[in-house]
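In what follows, a structure is listed as structure tokens, so that the remarks can point back to it.
As you look at this complex, bear in mind that one protein chain is not there, while each of the others sits in place.
So that you can tell them apart, the chains are marked A and B in the order they are listed, and the count of residues begins at 1 in each.
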Amino acid sequence: MRALKGVSFDLHGGEVHALLGENGAGKSTLIKVITGAHQPDGGTIEIGGQPVRHLTPAAAHKLGVACIYQQPALFPDLTVAENIALRLEPASPTRRVDWPTRRERAAKLLHQIGADISPDAEVRALSMPEQQLVEIACALGAGARIVIMDEPTASLTQKEQHLLFAVVKDLRASGVGVIYITHRLEEISQLADRVTVLRDGESVGTSAVSEMNEASLIKLMVGREVSQIYPPAESEPGSRVLALKNLGCVAGGVREVNLEVRAGEVVGLSGLVGAGRTELARILFGITPADAGEIFLNGEPVTISSPQEAVAHGIAYVPEDRRRHGVILEMPIAANMTMAIHPRIFPGAWLRFGAEQQLALDFIRDLGVKAYGPEAPGNSLSGGNQQKVSLARWLATKPKLLILDEPTQGVDVGAKSEIHKIIRQLAKAGLGVLMISSDLPEILGMSDRIAVMRGGTITAMLSGKSDAHDVMAAALGQTK
Amino acid sequence: MNTDKRGFKSILLRHETILVLLLIAEVLYFNAAGRRFGTLDNGFNIVRHSVEIGLLALVMTPIILTGGIDLSVGSMLGLCAVLFGKLWRDAGLPPWLAGICTLVIGAACGGVNAALITRLRLPPLIVTLGTMSLFRGLAEAITQGTDAFTNFPPSFLFLGTGRVAGLPTQAWILLFVIVAVWLLVHRTTFGRSFRAIGFAPEGARYAGIPVERRIAFAYVLAGVIAAAAALTYTARFGTAKADAGFGYELFAITAVVLGGTSIFGGVGSVHGTLLGVAAIAVLSNGLSRVPAIMNTASELSGMLTGALLLLALAGGLLPKLFAARAKQSASSAAAK
Partner (left out) sequence: MKRHFRELSVACALGVLLLLLALFAPNFFDAQPLLSRLTAAAPKLVLACGVALVIISRQIDISIGSLFAVCTTCAGLVAAAKLPLPVAILASLGVGALGGALNGLLVAGLKLQSIVVTLATMVTMRYALLLSQQGVLINLPPGAQWFGLPMTAGQFTVCGIALALLVLLAFGTKHLAAGRFIYAVGSDSEAARLAGIRPQLTTFWVFVFMGALCGLAAVMNMVQSPQADPNGGRGLELEAIAAAVVGGVAVSGGRGNLWGVLAGLLLLACISPALTYAGVKPYWEKAIQGAIILLAVVADGVRNRKKRN
């Protein structure tokens, strides 16, 4: 699959250029190309008017490209001053370390961006936004001409946001070009000079911010025909499977969630990356247990403090990170499929290879898994088939509530529509399905109702007949 | 056949084939060059001498499958031996009751490791390094460094020197543990869980496997079996001293890794471990039967064991290298 098809993008010194797009529109791939982490297979890159070939991370660094990722790449055990120094000083081992200079430089850079962080603080003791500020200080210290910020405000408080905006404006005033990636439309009008919208790996428009309003931006972002045909809803919603009352979890950043899922319906859970959707799923599955609110399953109040309890209550969770959490890649798919039902299929803990084989063969047939057999290890399968194995593992538990987290991410088109059909059939068979997805057409095409999350809570419940604009607007925090 | 294994059939088969060939070569050579090597008595001798290492290696296998390690098994053996002596001589318990108490003590020692590793999420390496020192130290403290328990009744010594149905008594214990651990690892959901945890601890958690409980089980089991090994050891030598089983953890780990179990977790088998134990035991016994090197046999066998481990480590890398290369060429072909 191509992540980028045709992108034209230019950045002037002394401007803030916002990059906007849905999840998966190709923003992160574009960043990787600019920072030299990925090689483009077509087109040209020019930096400072010079065409650049074979951009590597080191070369990009030399040319003054700096990137502040959402997850800072810092040394947790070392001080802020040293973290900054290790990035800026030459990597020659015989050099004498000049601590006063290190500290002074760090203090100066931190002061410059208005960050109230001690140069002697250990990075592991800093909050995520503080770590981002340290990254910005690194970029500033490296004398970067191009600074890329990937959703820098995602985890910042209001005060920290203002600080950051001031830093970005300072950078602009000093002639630095800033590529600013964000999901928050209001930030664009406050901060950016120009904006480019990406959609499906293509740039669909660049214009001055003054010429755009929020409505026209949303239209550009979602302006696509739903090209795929989704299976129609056939079932009437039945009894209430899941009800959440003011559910919250401090560690997961989720608060006051109220939600209902009925038997036989697919509830889409939409929202931007970092809105708390996966965190909500992890609470329901007992990985980070809730510390506030109530969970009702089939009307009964329950507490879920471990995945085993969740499974016992009839909750199944097909996780987002298929390769790390969904399937154990080194193990055969039959073993993967029975992994969540050990007590049931293997009474007394004795493996019954016949029963396992049969179950695996049934699922391979029913879900159309393409593999050479039940013994094929997970990593011999394509992404879509791995996803089916992950799904089979959880269907085997005969759940009442099925939580799907990005069920078709990184899955090819054919497998995608097969998975959609399966989801529909499951709902028809009486399961309550909660489907997290960043794929807007998928949410719209599959959901009977759509819950939209923002800032750790559900901010809107929309009907399944809503259009893309409504969902995107709700996810971006726009009220009509 | 075992489902868990087929995916790595080629690698394991190769590894185990090499071990079997090595074993055959050893037997053939020592039979030709050694004096009275190929006798039944000597066969029993080999078994008697390798029971303790064998027991420890067997229970080390599940632990290493989960990606952990237990350096304290040798010290647990020592502590259990001493406490057994104490219970029998000073507390006046009959040997069988003292033996049962010893097994419970072993479980408690393993429980200490398990609690520190699963509750506080400390790395197994450093935890068991600490308990290795602690358990051995306790054994020394209890015996005041020099005290040795001897004069056990013949009924107990029978465990280490007698024969039951033609086989050395402790061979039956070893056989029982072999079957039990083999079934555990290859035929129960526990074995599945160990592998899953070794491959991907987070993935196992997301699959609803009680990761902490399974890991704890492996370490407690190691404690119980180390206690059993303490009993056979004491019965074989007729004395219980604080230095019992000193350094055995190293031989146990060597046997496991030699048997093809990956120290990164997930991959491995109990029969591989057995082959590893056998290769070491036959080597050590055989060298002592070859007249020319009889006097330096134990040193030579120790050195060769270490060298074998190095070879196994480097050899275990080869399939990975090939796989990586194949993957690389496949992906570059796909890119084109």
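Everything below uses one rule, namely that a contact is a pair of C-beta atoms (placed from the backbone, for glycine too) under 8 Å apart; a residue touches a chain by one contact, two chains touch by 3 or more.
What you see is a predicted model, and the numbers here were worked out from it, not measured in a lab.
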item	value
Options B:94, B:162 or B:306, residue touching the unrepresented chain	B:306
Residue touching the undisplayed chain, where the options are A:78, A:302 or A:361	A:78
Which of B:18, B:93 or B:129 contacts the chain that the document leaves out	B:129
Contacting the left-out chain in the complete assembly, out of B:19, B:77, B:101 or B:116	B:116
Positions on subunit A where the hidden chain makes contact	57-58, 73-79, 82, 86-87, 89-97, 99, 120, 122, 124-125, 251
Hidden partner interface residues of subunit B, rising order	69, 116, 120-123, 125-127, 129-138, 140-141, 143-145, 250, 253-254, 257, 263-264, 296, 299-303, 305-307, 309-310, 313-314, 317
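By our rule, only the chains that are shown with their structure count from here on.
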item	value
Centroid distance [mean C-alpha coordinates] between subunit B and subunit A, Å	45
Of all residues in subunit B, those that touch subunit A in their complex	3-4, 6-8, 187-193, 195-196, 199-200, 202-210, 266-267
Interface residues, subunit A side, partner subunit B - complex	285, 287, 306-308, 310-311, 317, 319, 324-332, 334-336, 339-340, 342-343, 346, 349-351, 353, 356-357, 374-377, 393, 397
